[in-house]
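Note that one protein chain of the assembly has been removed; the remaining protein chains are unaltered in position.
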Amino acid sequence: MSKGTVVLAYSGGLDTSCILVWLKEEGYDVITYLANIGQDEDFEAARKKAESLGAKKVFIEDLRAEFVEDFIWPAVQANAVYEDRYLMGTAVARPCIGRRQVEIARREGAQFVSHGATGKGNDQIRFELTCYALYPEVKIIAPWRIPEFYNRFRGRIDLMEYAQSHAPDDLYLMTKNPEDSPSTPDLLEIEFKNGVPVKVTNVKEGKSKDSPLDIFSYLNEIGGKHGVGRIDIVENRFIGMKSRGIYETPGGTILLQAHLDIETFTMDKEVRRIKQGLSIRFSELVYNGFWYSPECDFVRHCIAKSQENVEGKVQLSVFKGHVYILGRESPKSLYNEELVSMDVQGDYDPCDASGFIRINAVRLREHHRLQGFSSTKQ
Amino acid sequence: MSKGTVVLAYSGGLDTSCILVWLKEEGYDVITYLANIGQDEDFEAARKKAESLGAKKVFIEDLRAEFVEDFIWPAVQANAVYEDRYLMGTAVARPCIGRRQVEIARREGAQFVSHGATGKGNDQIRFELTCYALYPEVKIIAPWRIPEFYNRFRGRIDLMEYAQSHAPDDLYLMTKNPEDSPSTPDLLEIEFKNGVPVKVTNVKEGKSKDSPLDIFSYLNEIGGKHGVGRIDIVENRFIGMKSRGIYETPGGTILLQAHLDIETFTMDKEVRRIKQGLSIRFSELVYNGFWYSPECDFVRHCIAKSQENVEGKVQLSVFKGHVYILGRESPKSLYNEELVSMDVQGDYDPCDASGFIRINAVRLREHHRLQGFSSTKQ
Amino acid sequence: MSKGTVVLAYSGGLDTSCILVWLKEEGYDVITYLANIGQDEDFEAARKKAESLGAKKVFIEDLRAEFVEDFIWPAVQANAVYEDRYLMGTAVARPCIGRRQVEIARREGAQFVSHGATGKGNDQIRFELTCYALYPEVKIIAPWRIPEFYNRFRGRIDLMEYAQSHAPDDLYLMTKNPEDSPSTPDLLEIEFKNGVPVKVTNVKEGKSKDSPLDIFSYLNEIGGKHGVGRIDIVENRFIGMKSRGIYETPGGTILLQAHLDIETFTMDKEVRRIKQGLSIRFSELVYNGFWYSPECDFVRHCIAKSQENVEGKVQLSVFKGHVYILGRESPKSLYNEELVSMDVQGDYDPCDASGFIRINAVRLREHHRLQGFSSTKQ
Partner (left out) sequence: MSKGTVVLAYSGGLDTSCILVWLKEEGYDVITYLANIGQDEDFEAARKKAESLGAKKVFIEDLRAEFVEDFIWPAVQANAVYEDRYLMGTAVARPCIGRRQVEIARREGAQFVSHGATGKGNDQIRFELTCYALYPEVKIIAPWRIPEFYNRFRGRIDLMEYAQSHAPDDLYLMTKNPEDSPSTPDLLEIEFKNGVPVKVTNVKEGKSKDSPLDIFSYLNEIGGKHGVGRIDIVENRFIGMKSRGIYETPGGTILLQAHLDIETFTMDKEVRRIKQGLSIRFSELVYNGFWYSPECDFVRHCIAKSQENVEGKVQLSVFKGHVYILGRESPKSLYNEELVSMDVQGDYDPCDASGFIRINAVRLREHHRLQGFSSTKQ
């Protein structure tokens, strides 16, 4: 008799295959679920493998468009960066993958979900918080945290994966080594509306893309070709360990630079300061797995509000691992060439600056003068 | 009869020369002061020019070492960046220049100081707040905010400066165009102690530098050679205008990347989060001209405290406009390879992660379950 | 020939009467405008006085309802408090008064507005930023900053006002001395919806109010009767001076306590933390006069969003200068008596707390263990 049905997030790789087999041994019916978020994978091979290992049903879901629109675009609006450097490709993917998994579990009447994330990482948290938030009564089976499983399998999987992971050419899948990248730049123009890209044009080639998925894929392609977005960092995991990470985010890096530029061009200075604080919070929430939480909903809403006037075009060049902003234009620009010009007086009276400075100095002068001073009574 | 003595921040250029002549016409004795903070300048020619235009005294002060140690190093500790992109070379220089000017004014018994900063910019504020903070009773003469001056001189100076400023090759003085930069990287190792660099080594050449000024100059040289640190941005001035700025900060860009790396490696996660907030404040304060203020003193103190364990070595490569971090090592590292390893269990029990996640989910599940729920009374 | 038309914010008192006369002497047509925001004033006497002093037109505007709904209610949603203590009655009134003044100026074709605020205070800033924000081309005449005016009038007005201001009984206009207040409390129940009060009931008397203006007036009455909301503080003005202020905010104090209570009862913990930061910003913006600014619009929008579920009833007692919260109930409560009970296990497994704590301790234990430890390389 079955213990119930598990929807397993299946990768087609060795470790989730072991999990599939083990879950069956333990007496569960197993439905495998493989999300296509744009990774390079032979999905049909994975389907056959799952079926041959005894999966009761196999779901292969194309989430590419919703991943870009519902998850990457809000991260672009936020300029989401964790600890000043990490662009969080993985962190943003987890809630997208988990959301569909929970939908399948509900639809198929499965009380359990399972995944192959390890017991020391962030992904287990991102995955499980998504599940609990969207399906509070779900039971989660995390084999890498179950001694019966990991004591039995760890050694063998380690051995197999050792070979793969020690093949350095595989480390970067999307980006070329900048030293081997083309010696002429690509020039792009990215158009934004409400803080998200609506069109990208390769200026020299005249080619353009305008669906979210096409835009993002094209930026990944161009960024990858020029070796953009590689980082080697040490980061702080949610559970409090430091870990080393090597990441590549070619399209995300181009978008971050372009969005920062158009945002500063069109957003009020003080709104920008407040939004910057919200963005740091957003990044921490997403990194820690709280995409589906009341606070992340709230922050996303506030950030989206801030983007209402973030529109216009940014021109940039991509070359040898770096993105260079060349210019920008916008119907909502707050840049006023006349106001800032040294040659045009206009409405601005430079004498006002004297008063501004002197009032700002009131406090500084008091501080200086009263240091070590006598008593006042109030 | 003299109206008093003015210490004028003199650049040797046309506009401060006009100011010098005008101040004399207005009846002041003028002492010129030219700070050497590392710019490319013929200081002796400037001295002769000042003397020939009637300066009563001429001070040319070599501030290069104190600029690096007292101003750039704290900015490195802070990872100081304004509005996510601007490294604030100029903003950091003003309080350094102003401090010495005020010292000269006090020593020479001058009641006035003057400068050539325009009436719409940030530099007037940075300069004057420094003066008011350190010499509260000083009187400031800002000719570009005085109608008698600017109505008379603006046209002529504009004409002269037009030629210079429209010579695009001059725009970047320190950095090569990345497209023309060497096609082999330089490999550097930077050693930090208390969050500031104490040594830089060119790994291939075996060459190293270990005084603050030498380190910073060398990083400017290497960064410049590889076209690192060029940006074209729109920024928000303190006075509320947006302006376009084109900047180059080759050494600063290398140091920012290296310091971010060693800091994350050695600093506790939560200390880092708090320090990140203080760094943003610090950057705003410095940009706005408040280096000498009680709050900036306070923030600098706090940031310096956070740097006590920020030590170790960062290896990086500089190539075609980009800085790549290659690795890091530190006696104060909080990175624990064994703890984070998937193969070593050690003290860490993966089952704890289940509890951690489930407790984090308590709130999320409540939120989900109680949405649209009945009344409770307390 | 007239220099143009000025709309003067007129109080009926000596100083704005002097301003009225002086503006006419200076050649302006003067329209006086007196806002009724609930102060105790003989408005008809003020009208006659203005007319007799030569006002071309006199506007007396009842802004009481819009003051409560458009200005006080958002401050209640924000828990607006400046520097931990000041509830900002005055700061919130200025943009309300200024908004109507600008409307009148536009309607009457006046190019000028004027006011009687002094040159060292906050009110001049609040008033003028409101005018500039809503009527950018307006010209502002601030007589207390014009030497011709203040050198002539200061002495005489000082003399007259000395008598009034040194009559201590007048200091508090709305609140009784708590020592003289009733020795039995009033019990109130305040009902909130979207974070603003929609009804107040005096529990013992059975009396209730449900329009915004009636609610606020009634809370002022009850709070005043019991001496609630008096403070004697030193505060930091926007211009950087410290000043002493003695304030009374009876209704506002009751609402702050009640709103804090219902908010914590119905708002997610982490949303609350983010909203707390926004509230501090909001308070600073309002205090400094930036009610009408893009950033204050943005913050108000975000705060309003956070209030969507802030509804329910708070029971409280008002007695001898203090407000005591007695209980609360809400259809949107996130308080779950069963979950928190020590007697009910339910879904919550206490063992999870062990894992939660141990994971939170990972970082602390590392910190302790690695203090003074050996080198790691990555």
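For reference, chains read A, B and C in written order, and residue numbers begin at 1 within each chain.
The rule we apply is simple: a residue touches a chain if its C-beta (ideal position, glycine included) is under 8 Å from a C-beta of that chain, and two chains touch if they have at least 3 such contacts.
Nothing here was measured: the structure is a model prediction, and the numbers come from that model.
When the full complex is taken into account, the listed residue touching the unshown chain is B:E270, out of B:D42, B:E270 or B:E338.
The residue from B:L23, B:V299 or B:L339 that touches the chain not shown here is B:V299. Of the listed residues A:I146, A:V198 or A:V362, the one in contact with the hidden chain in the full complex is A:V362.
Interface residues of chain A facing the missing partner chain: 265, 268-270, 312, 327-337, 339, 347-349, 351-356, 358-360, 362-363, 365-367, 370, 373-378. Residue-level contact of chain C with the missing chain is found at 79, 83-85, 118-120, 124-125, 128-129, 132-134, 136, 142, 144-145, 147, 150, 154, 158, 178-179, 183, 185, 230-237, 239-244, 260-261, 264-265, 269, 272-273, 276-277, 280, 284, 289-290, 292-294, 319-322, 324-328, 334-336, 339-340, 342-343, 348, 350-351, 353-354, 356-358, 360-361, 363-365, 367-369. Residues of chain B in touch with the missing chain: 234, 239-241, 244, 268, 270-271, 273-275, 277-278, 281, 290, 293-295, 298-299, 301-302, 305-306, 359-360, 362-364, 366, 378.
Here is the rule we use: only the chains that are shown with their structure count from here on.
Here the two chains linked by the largest count of contacting C-beta pairs are A-B. One inter-chain figure worth recording: chain A and chain C are separated by 40 Å, centre to centre, where each centre is the mean of the chain's CA atoms. The set of chain B residues touching two or more other chains comprises 265, 269, 327-328, 334-336, 339, 348, 351, 353-354, 356, 358, 360, 363, 365, 367.
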